[in-house]
Structure formats: C-alpha cells, structure tokens
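Just one protein chain is left out here, and the rest sit where they should.
Chains: A and B, in written order; residue numbering restarts at 1 for each.
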Amino acid sequence: MNLPPEFWTYLKVVLLVATVPAIVGFVIVLAERRIMGFMQARLGPNRVGPQGTLQGLADLVKLVTKEDITPSRAERVVHFLSPVLAVIPALTALAVIPFGPPIKIGKQLVPLWVADLNIGLLFLLAITSIGVYGIILGGWSSNNKYSLLGGLRSAAQLVSYEVPMGLSLVAVLLMTRSLSLVEIVRRQESTHLWFVFPGLIAFFVYFVSGIAETNRNPFDLPEAESELVSGFNTEYSGVKFAFFFLGEYTGMIVISCIAVTVFFGGWLAPFPHVKPLAFLGLVPGVVWFLAKVGFFIFCYIWFRSTFPRYRFDQLMALGWKWLIPISLANILVVAFAILLTPGRTNGLVFLSWVFGGLFVVMFLLSRLRRALTRRDRLAAGGPAEAGAEV
Amino acid sequence: MAGEEQTPGAEKPREAAKPVKREAADASGHPWVRSVRAAVPDAVVSAKEFAGEVTVTVQREAIARVARHLKDGEDFKYCVDVTAVDWKTRAPRFDVVYHLYSFSKNDRIRVKCGANDGEEVPSIAGVYLTANWCERETYDMFGIPFSGHPDLRRILTWDGFNGFPMRKDFPLEGIDTGAAIYPEEWPDGGGPPKNDPNRKVVS
Partner (left out) sequence: MSNEKISQAEKDAALHVAEGVRAAAPAEHTLFDVQEMELNFGPQHPSTHGVLRIVLKVDGEKILEAKPDVGYLHRGTEKLFETETYPMGIPHTDRMDYIAAATNNHAFCLAVEKLLGVEIPRRAQLIRVILDELQRLSSHLVWLGTSGIDLGAVTPFWYAFREREQILDFFEEYCGARLTLHCMRIGGLPFDLTPGWTDRVSEFISDLPARIDDYEQLLTDNRIWKRRTVGVGVISGEECIEWGLTGPILRGSGVEWDLRRAKPYECYDELDFVVPTRQNGDTYDRYVVRVQEMRQSARIIRQCLERLEPGDIRGKVPRVIKPVAEEVYASIESPKGELGFYCVSNGSNKPYRMHCRPPSFINLQALPRLAKGHLVSDLVALIGTIDIVLGEVDR
C-alpha cells in the first residue's frame, strides 16, 4: 500500500499544524497552572479528571459555550478577524519545524515536517511577525482605551524585539550557511556541536526576544493585567478569546521549537558522538525534540512565576540599548572567528570555549556581587537590618 | 474560657488608679497660647487643657493666620487633621477643629474656631497641603465653605448630592437628594450610541 505523498502532507498538516497545537496548547495551560501551583505553595487545578488532567478540556468547553460579546461601538469586522489573525500565523509557522528525523512507515520514508523550505528561518521570522496584527487590530477595534494602549504597546514591543531576534539568528546563519531548518539540524549533527555553545550569546538574545515576542512574563506588557486589565483582549470573550489564548500558546511553542531546532540540535540526542552517552541515541528523535521543547515551555512558566513585569520604557531600553548592540557585536565576533580559523568547525569550537568561559566568569561575578551586596547590607546594620535575628 | 493561662490566685489587689482629673483646666497661660496671642492679637477666644491636650479656640477670621504662626513660629509642621462638630442649637453652630503636631515638641495642639451656617472659614490649605482634602471632606459633610480653598468640591459624596450628611439635622436613613447618579451625556466615544434602545438615563 503505497500512499501518495500528498496523503502524508495533508495528514501532517491536519495533525501537526491544525489539531495538535490546540490540544497541546491546553495541555500547556494545565501544566502551567499545575507547575505554578507547585512553585507558589498551592495545588493548582486538580478536580477535573484524575489529577486535573481534564481541566484543559473543561476550560475549552467553558470558553466555547460562553457568550460571545462584541462591544456596541467596536469595529465589528476587525474585531471578529483579529483573533483569527493572531492564531493563523502562529499555526502556519509550525509547518516548517522539523519535529524529528524522517521515519519509516511501511516502505515509505516520511519526513516529520510539512515543508522543508530553503528559506525556512526567514519564513518563520516573517510569519511570526504577522501575528502582531491580530493583537494591534484587536486592541484598536475594541474601542476601549486600555485595549488600545495594550495594542500599541504590543506593536512597539514586537517591532523592537523582531530586530534583535533576527540579528541573533544571523549569527547562527553564519555557522550553518543555510536557512533551511532541516539543514541547520543536520549541520549540528555533522559538526558534533549544538549551536548553543558557539551561539551562546545569540541564544540568550534570541530567547529573551522570543519571550518578548510572545508577550509573556516578564514582558507581558500588552496584556499587563494589573495595569491595562488584560490589555488588548479585555473586550474579548468566548471563542474569540480562546483564539487569542491559542495564539499566545502556539507562539510559545513556535518560539521554543525554533530555539530547539536552531540552538539545541533539534531532534538530536545530546552528544551523540560521545561513547558513554551513545545509549541516548536509542530514544527516538521526536521524543528528544518534544522533551527539549517541553523544557523551554517550562522555562516560560518558570519565568512567569519568578519575575515581576518590566515597565514599558525599560522594555524598550532593554531591546534597543542592550539586545541589539549585543547581537550586532555577536555577529562580528562569530564572523571573525569563523573567518580567521582554519577548517569549518574549528571556529565554532573556539567560540564555544570563549563563550563558555565568558559565561562561567559572568556567573561567578554575579554570585560574588550578590554575596558582597548581602554582606554590605548586613554590615550596614542600623535600623534596616536589625531584628533579623528574632 | 479560663485556661492554664489564667490562674485564679493571680488577682492581686491593684493599687488604686491615681485620680485622673476629669475636667478641663484653663490653659490661657500656656506658652503656645501666649505665643498665638502675641502673634495674632485678638485671635484667641479661650484656651483649655484636658487629658494633656491643649485646645485653643480662636476667631474664625484669624484661623489661617494662627495656623501660619503655629507652623512657622511654633514649629507645628504637621497638620494631623481638620474636621468639624455640629452643635445644632448653639451659636456659632459649628466648631471647625484642627489638630496640629510638632515634631520638635512631640505634642499636639487643637485649634478650634466657631462658624455659623454659611459663614466662610479661611482655608488653611495654603498653609498645610494636608488640609486640602480634609477641608473638602468637612465641606462635604457639614457644608462649611472654606474661603481660598483651591478646589472646594464634594469628595466622599458625589457631585450634585443635596445635603450635608454629618449635620445633626440630616436623618440617619438619608433623604431623597434628587441628584442624578449617572450623567445624561457621556463623553465622546463612551456610553451606548444615541439610537440604542437600551440607552437610559438613570437619575
């Protein structure tokens, strides 16, 4: 039974792009609530189904059956379309993500990606930036000042963080010489090196911008609940709100998928060429991929329960004054390192050591600084610290 | 109720509480009162001391000058509170009461002035910024107008409320003030559209 290749493509579209994210989205919501519950010394949802596993379904049912309200003075068409605009690009972006190595089904070798575009990374950047339209238009069309502020915040934020994100990925392009995501993974396989090591700085810039792109803590200004009363989605309810919700969580998945593909070797097992760790290769690539994505999703949740929110001007300052210069400098460093070292991989290894050393030094410095400020505060004593010994 | 912490034998006969003087003493000779009298002649009407608190009653017209003197001359830098008491049948009907505190003396002084219904009391909001809202509240509750106040509006009740709730003749159960709770016109962009059948003006 040799099924035509179109069949597999359609099946993948249906599964990977259209259905799974919706389900995974609600799984993430549940995970988020449970993990945050754990971090915050409480339980989280544990009533619907065993250990609350069906909570996502219950949420979905609730959202779908809720009344769908459109404010009387809203721009009706735009108000209706913007949730769609928010969710479609995020789903589309999943089409180029290689979830795993090609697998054999019957006699056919089926790749676990919908399309392997040779401009894959560019496509991703382009398509994810479209998502902002949904938010801006949703904020504007609601005819609510808070929503408008949220939408505008979002516009400024996404435009600003697009730049360092793109620049940080340029550094990786220098290492791969290809925009195809599959090619990027294969290249990491052949160099025996995940690009997170030579691209450590690029990764940090990318991930910070990625969090900002998806409007998550500590950059959740467009929906800052305590300031803008949920910002752009204040006036949304029911299914439309669910769409925004889905868009946000799919965005998280996309950002994590790109991070895994570009920096963390995609479906590759850790250190496949190291003999004692070879057994890790027995685990299927898809599982590795999903596990890595899961880790980044966990990071999202972790940050959310740890950090306060940035202020808008500080957010802009961080983007323009720190991330963009850093990523530009990073491009230069990477370019020179690759140019000036012989062989295709020596430059990358060299960079790995440099950045690794830098990382260790900075970590130790920050520890030291922390210890010093703590000591100073204790030494300053006075009224501020007295009584600590109750 | 009585547990392990309340042993019955512990009720020692307490030494008799020292007799507290339960009536006000004249405080005309108090240095603060003398200082006020010297700085603002003819302002002081009376002065008394009760429970360690000095009260100076001054002329209504002089209250801002007295406050200024107490702040600059006597170092009462912190205006604790401004309020009023309605004496209903007495003349003047109201007492406007000011509490001032001095950090250097670590003591309070109470300054009072009488005001009849409708008589304007000079505002001390120019002397103490604190007094701004306190005087607004006093105006709102008692209907005592403060002359020279920068922004004398109702504060706790809504604009258009009819009556002064803390006056003794204001009934506890309230009155029908006839005031519109919601505006008849919304600002541009707000409220339901003009042709909306649900658009109602509640008053």
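FYI, a residue touches a chain if its C-beta (ideal position, glycine included) is under 8 Å from a C-beta of that chain, and two chains touch if they have at least 3 such contacts.
Not measured: the values here are computed from a predicted model.
Touch, as defined at the top, links the missing chain to these shown chains in the whole complex: A, B.
One chain of the complex is left out; on chain B, the residues touching it are 1-7, 10-12, 14, 17, 20, 22-24, 50-51, 53, 55, 77-81, 83, 85-86, 97, 99, 103, 106, 108, 110, 128-130, 132-134, 137, 141, 154-158, 165-166, 170, 172, 187. In the full complex, chain A touches the hidden chain at residues 36, 39-42, 145-146, 149, 153, 217-218, 220-221, 224-229, 304-314, 370, 373-374, 383-390.
One rule holds for everything that comes next: only the chains that are shown with their structure count from here on.
The distance from the centre of chain A to the centre of chain B, with each centre set as the mean of the Cα atoms, comes to 58 Å.
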